[in-house]
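With one protein chain removed, the remaining protein chains of the complex are shown where they sit.
Here is chain A:
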């Protein structure tokens, strides 16, 4: 099994290199096709009082006056050497910008992932157990509605209810405006809304899946057998049914990673969470190619690694499974 796993990882990595290459190429082509002038975005309000001569000099310093192919090769060459370049909109090296923001995104996303797992498992199991009751209908109904609602819309509604009307929680940011140091309690307090919205917005798929899968399993002979032996309902559901219903859950989780990435972009922007996802929105608005390119590569890697982990877990959990590269 270990050998099978290693072969799969190698195969995946071999595919990742051309994939990343294709992503950079597509990204560069899109950036070139963009009608926005990065120099104007860089200068911001001052663009209208800056002489064309100064703008031309900046363009030349960035190499924007070179042929497109040459610009791409230069950028790719620097990337291979580990130089991500400087963010134009933030006036700082890209590596530094990502470095100070990545932690906040990982914190929010991993908390959301855990919350999403726990909630969708618990609520999904509850719905399956009380199959066809009013509770089940309420849960499935809200899950469908949630799946249909755009994340930013949910985020704005939640912000309006909990921050503006009830004033229980802060509307955004990382800490209180008057706070001058980072305190765990303060950050935790500000984290509740973004994490809850991110987890909630991604949970319906998993929740519906758990419910469906559990309902099917509950009809199986071995569950009937367990019940016939007089085991407690809790033991039947948690120890017997849920366990076997969960296997495809792992793959599904890997497939949800891309959604989580896009969800994080919207949630971070709405709640002014200073992570990498909100930075990518700023980078896109400012036509800040070096930063945008690095962030897109990062997102691509997150998706690849997420899927790899899911498939790896699958291979470990069920040796009968054959995924690409395992024969």
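The definition used in the following text is that a residue touches a chain if its C-beta (ideal position, glycine included) is under 8 Å from a C-beta of that chain, and two chains touch if they have at least 3 such contacts; residues count from 1.
Heads up, the rule we're going with is that contacts and distances are computed from a predicted model.
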Undisplayed chain, where the name is taken from the UniProt record, one of "ABC transporter substrate-binding protein", "HEAT repeat domain-containing protein", "protein-glutamate O-methyltransferase" or "Phosphate transport system permease protein PstA": "ABC transporter substrate-binding protein"
Full-complex contact with the absent chain, from A:106, A:145 or A:224: A:145
Residue touching the undisplayed chain, where the options are A:79, A:107 or A:192: A:192
Residue among A:162, A:209 or A:289 that touches the chain left out of view: A:162
Residues of chain A (touch criterion as defined above) contacting the omitted chain: 35-37, 40, 42-55, 57-58, 61-62, 89-93, 96-97, 101, 115, 118-119, 123, 138-139, 141-143, 145-146, 149, 158, 162, 164, 167-171, 173-180, 185-186, 188-189, 192, 195-196, 199-200, 203, 272, 274, 278-279, 282
